[in-house]
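Here you go, one structure.
Right, chain A next:
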Amino acid sequence: MLTIQDLHVFHGPIEAVHGISLNVERGKCISLLGPNGAGKTSTISAITGIARATGSMRFEEREISGDSVEARIASGIAVSPEGRRIFSNLTILENLTLGAALQKDQAEKGRDIDHWFSLFPILAERRDQAAGTLSGGEQQMLAIARALMARPKILLLDEPSLGLAPKIVRQIFDLIGTLKDRGMTILLVEQNATQALKLADYAYLMSSGRIVAHGTADELGKSDKLMAELTGVA
Partner candidate 1 sequence: MEYVIQQVLNALSFGAEYALLALGLAIVFSIMGLVNFAHGEIIAVGGYTMVAFASLAIGNPVIVMGGAIIAAMLASLTLERVAFRPVRKADPTTGLLTAFGVSIVLQNVFLMFVSPRPIAVTSLYFLDWPIEIAGIRLASLQVFETLTTIVVIVALMLFLRRTVLGLAVRAASLDFEMVRLTGIKANRVFAMAFLISGLLAGLACIFIMARRGSVDPHLGFDPVLKAFVACVVGGFGSLPGAVLGGFLLGAVEVAMLVMLPQSLGGMTDAFVFMIVAMILIWRPDGILSPAIEKGDKL
Partner candidate 2 sequence: MIRLSQSQRSGLVGAALLAAVLVVIGLATLYFGSRYQIRLVYSAYVNLIVVLGLQVFMGNARITNLSHSAFMGIGAYAAALCVTPENIKKISLPAAPWGLADFSLDPVISAAIAIAITAVLALLLGLFIVRLTSIGATIVTLAVLVIVHAVFLYRTDIFKGNQAFFGIPQVFDLSWVVGIAILAVVVCRLFRESRWGIQLRASADDEVGAAAMGVEIYRLRLIAWVLGAVILAVAGICYAYFLGTISARPFYFNHVFLTLAMLILGGMRTVTGAVLGTFLISFGLEGVRYLETGPVLLGIELPEALGLSGIALGAVIVLTMALRPTGIMGNREIETLFVRKTF
């Protein structure tokens, strides 16, 4: 569904990702692992078009690397970004409404909101509160729900467990599991390899802007490289 080939990503003059290739199949959960600064978030930014990049990106058999950010979102890519980036000055309901900004049908939009509220009861309870008042875990849920409001074909999740307590992390991963079971295509960027590999069908390991290993979750879980990269112990 999403095929990336020889992707280089730049931040100003600095090249953060040096030619990676990866493939996300429809209905699968693909995980992109690696330590801080490996280039995972840069890769996500390149897919959404925020970061400058060269190389080929094909989404549903169509080259998207020349498209604007807005066009890519419109074609069915949604992201829950690193650091969540919810609109803290807007209410929860308003955040979700904005998530469905491209949905013209008001009734459909309302149904979607009800639908996701049923999955996230905690958000439903506080629908008219400013999103900034939510806890970290709740904000993460809101960020995911906001992305889902767009009815994406592929969901990009960037470090959904970052900075959350272990109990909350489990909740978030349960939720991602639920989404996967419902057939959502997911590209999951994580540092928390143990949790991510439990969910992922296939995983890529990044380090210093390159993919250093890839395989099924089982293969990669047994690999020495994973431990070495994530802990720094060879």
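Definition applied: a residue touches a chain if its C-beta (ideal position, glycine included) is under 8 Å from a C-beta of that chain, and two chains touch if they have at least 3 such contacts; residues count from 1.
Selection rule, in plain terms: all candidates are chains of the complex that A comes from, given by their letters.
Everything quoted here is computed from the prediction, not taken from an experiment.
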{"item": "Candidate number, among 1 or 2, whose chain touches chain A in this complex", "value": "1"}
{"item": "Residues of chain A touching candidate 1 in the complex", "value": "48, 50, 69-70, 73-74, 79, 81, 83, 85, 87-90, 94, 97-99, 101-102, 146, 150, 163"}
